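Only a single protein chain was left out; the remaining protein chains are all shown in position.
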Amino acid sequence: MEAIPIILFCEKGERISCKSGMETFPCEVERSKIKNGHVLIFSKHTTCGILIQEAERGLNVDILTRIEKLIPKGTGYKHDRIDNNADSHIKTCLIGVSRIIPLINGILQLGTWQSLFLAEFDGPRARKSEKNHRASNGRMILHHDADPIKI
Amino acid sequence: MEAIPIILFCEKGERISCKSGMETFPCEVERSKIKNGHVLIFSKHTTCGILIQEAERGLNVDILTRIEKLIPKGTGYKHDRIDNNADSHIKTCLIGVSRIIPLINGILQLGTWQSLFLAEFDGPRARKSEKNHRASNGRMILHHDADPIKI
Partner (left out) sequence: MEAIPIILFCEKGERISCKSGMETFPCEVERSKIKNGHVLIFSKHTTCGILIQEAERGLNVDILTRIEKLIPKGTGYKHDRIDNNADSHIKTCLIGVSRIIPLINGILQLGTWQSLFLAEFDGPRARKSEKNHRASNGRMILHHDADPIKI
């Protein structure tokens, strides 16, 4: 059992962004040959989370703008004395570092409008996440991939 | 392996509401004969989430009122030009589209005051969710139900 570390690049230099995981993620699930199980997408970071939402550019901006309004950067946080990103941590607390998706007969059970995102709150950075399948026989799946995947 | 689609009706016409899943949900788990596993309740939508909270009518109102205050409808969201419900999407980001409950010796491990809810942020609508058990042998369970279930 291994997990695939996936390197997530935030290419455009934004501090806060939503990066889609849909280009590579479903392909990998297919490649794994697993048919039934729960797929856990887990971020190993404390300043970026995982989201399931509609893939609409305007909405992505709305989500980030509203979260920024609720938890603005630099309003006298104690943690900012150590590392100037307390707001990024708090944003991640609200969104959460994982999502789990049912897999049935080889098909990810995302709804019509659901897409997977990395919600980056302290970019631009390269991020690693782990994606684990649990197969129909209960094993976790060795999920190799030669190259880091850009999503 | 199949999942049961559950149709969730929002009968009273509110845009925002909490609908209990406790009338039918534990019965179905019992009917499945599964004794041990993790039960995943997953909403396939982007404008309604899943909640575990106390079933107290006043509290339900408090939760929805406070979420509305944090993420008010119609304050110039970009997505509102396409579909007038950006706030419903953002609310769903904060609540999340799934919850997972441990099942031990046939008993759902909800605490005394914990109940399951659909948190509807763009009703009234009929909603489908999927409920998957993973049994003690690791299989996901074929969980049939003849009729859509009102919760």
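Chains: A and B, in written order; residue numbering restarts at 1 for each.
Please note the rule applied: a contact is a pair of C-beta atoms (placed from the backbone, for glycine too) under 8 Å apart; a residue touches a chain by one contact, two chains touch by 3 or more.
All of these numbers come straight from a predicted model, not from anything done at the bench.
The missing chain, though absent from the display, is touched by one residue of A:16, A:34, A:52 or A:97; that residue is A:97.
Within the set B:19, B:44, B:79 or B:99, the residue that contacts the chain not displayed is B:99. One chain is missing from the display, and on chain B it is touched by residues 35-38, 51-54, 56-59, 61-63, 66-67, 70, 94-96, 99-102, 104-105, 109-114, 134-139.
Contacts to the hidden chain, counted on chain A, fall at residues 1-3, 38, 40, 42-46, 70-71, 77-79, 81-82, 86, 89-90, 92-94, 96-98, 100, 128, 130, 132, 134, 137-140.
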